[in-house]
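Heads up, the thing below is written out as structure tokens.
Here the complex is missing a single protein chain, while all its other protein chains stay put.
Letters A and B mark the chains in the order given here, with residues in each chain numbered from 1 onward.
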Amino acid sequence: MENINLIKKEGYAIVQMNRGKVNAINRQMVLELQKTFESLALDSDTKGVILTGQPNYFSAGLDLIELFQYDKEEITEFFSAFGSLYLQLVQFKKPFISAITGHSPAGGTVLAVTSDNRYMAQGEKYVIGLNEVAVNIQISQNLTEIYAFWMGDGLSSRYILEGKLLNGGEALAAGLVDELVPLENVLDRAEKKMRHYLKADQEILLNTKAKLRKHLWDKLDLDAENSLREASELWWKPEIRAKMKAYVESFSSKKKS
Amino acid sequence: MENINLIKKEGYAIVQMNRGKVNAINRQMVLELQKTFESLALDSDTKGVILTGQPNYFSAGLDLIELFQYDKEEITEFFSAFGSLYLQLVQFKKPFISAITGHSPAGGTVLAVTSDNRYMAQGEKYVIGLNEVAVNIQISQNLTEIYAFWMGDGLSSRYILEGKLLNGGEALAAGLVDELVPLENVLDRAEKKMRHYLKADQEILLNTKAKLRKHLWDKLDLDAENSLREASELWWKPEIRAKMKAYVESFSSKKKS
Partner (left out) sequence: MENINLIKKEGYAIVQMNRGKVNAINRQMVLELQKTFESLALDSDTKGVILTGQPNYFSAGLDLIELFQYDKEEITEFFSAFGSLYLQLVQFKKPFISAITGHSPAGGTVLAVTSDNRYMAQGEKYVIGLNEVAVNIQISQNLTEIYAFWMGDGLSSRYILEGKLLNGGEALAAGLVDELVPLENVLDRAEKKMRHYLKADQEILLNTKAKLRKHLWDKLDLDAENSLREASELWWKPEIRAKMKAYVESFSSKKKS
């Protein structure tokens, strides 16, 4: 794996995203996450999984600079793969915790919200949230379901429609994260919770998780390509393409300077 | 329009209810709101709508003094029209914001909860809430859905069953309003939010609103007459009629003194 460090612990695994400083999500990262979670789902020694990132960045979200270069087929494939990864994670049957080591906007949030618990690094600068509306990406119905699951329909609607990025305090108040902890303790906190889960009868624990997510799962459109068709199509809308171009160029020039 | 001022702004419209000091809702007001929103839904220059009232009163709710005079046919027609207006507003596809300039109990709340955002005037005296149980009016299933949407099933159930009117602080804590702002700034705050919405790609924004309300819309009984049949029937229950008479008389005598 190029972009993933897999650390096996007694009874659980830590999946650390490891793609540059900001863990931007491209096709390769999506494929590696899919394979990793597939194999962990089948590994009977792995009772649970923690997903984490790099200091200051859990994940900056989709790698828009790379995605901007994709042709139509590649974009369709990418969104389909990313929608499929989302479905895989949100339906992951074992305990699953996100150790959010910093920024986690947009695509970073997509990964984090699928897990059962979220521990986020303290610090006003770190943000999390489904800000698709603000960056001209069409959110899928599937993704709105889990946001409403964690924070209720009201807050979820208001924040998604606004395209809002939340700081830690707002995310905690909204129920989007469980706790704020110092950056250096985020992973420890997640591991402590995982060890708590491992003490339970695992058959009861997995049954219980399935019950808690039953209605959420019933709502999902399991055809990933279909669920993100609008997103792939609107990606090519000329006005949106122009805005994306301006964004990518401003970002590329910032990187050079 | 007798009871409505329509103000067109760059990209959006402000609908100001304008029926006396308290904006009590009668048949005429309902018909004018229906027509206004119908025409704004079709107007391509109008990307969003703000609904507002008079200083101190967004709307005092149904005009019970006038309604008390209606005969059976008129009441049935009124409730059907009001239920129909509710369905129209809750399904309004463009961004829609309530600038709540003061009191907004009962029927005033019915209008306000249909919108995407609610900015309410600060001040302990202003109240909002579905207090139908306290005033002997049968709430519809349709109306319970949106209350639960904004504040969750638990609070919604407790408050509706109690017939509770909330002050601003309670409404904010419950998620029933987004922010409390000084009365003189309520409309400005709503307009600022509307301009934020106008910056988004409008196709993505409208798609997104539809996704956020999908399950809410799926739950609605679209036959307005049916959804308020119980309300029209219980209106004539002798004990309730007697209470309403006492209420109307006390109110009329207060008005004279």
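As a convention for this text, a residue touches a chain if its C-beta (ideal position, glycine included) is under 8 Å from a C-beta of that chain, and two chains touch if they have at least 3 such contacts.
Because the structure is a prediction, the values reported are computed rather than measured.
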{"item": "Contact residue for the chain not shown (choose from A:F68, A:W150 or A:Y247)", "value": "A:W150"}
{"item": "Chain not shown: contacting residue from B:R158, B:K199 or B:K245", "value": "B:R158"}
{"item": "Residue among B:L6, B:L31 or B:V133 touching the omitted chain", "value": "B:V133"}
{"item": "Contacts of chain B with the absent chain, listed as residue ranges", "value": "132-134, 136-141, 144, 152-158, 160-163, 219, 230, 234, 237, 239-240, 243"}
{"item": "Touch residues of chain A, complete complex, unshown partner", "value": "95, 116-117, 148-152, 175, 178, 196-197, 200-201, 203-205, 207-209, 211-216"}
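FYI, only the chains that are shown with their structure count from here on.
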{"item": "Relative orientation of copies chain A and chain B, as a Cα rotation angle in degrees, nearest 5", "value": "120"}
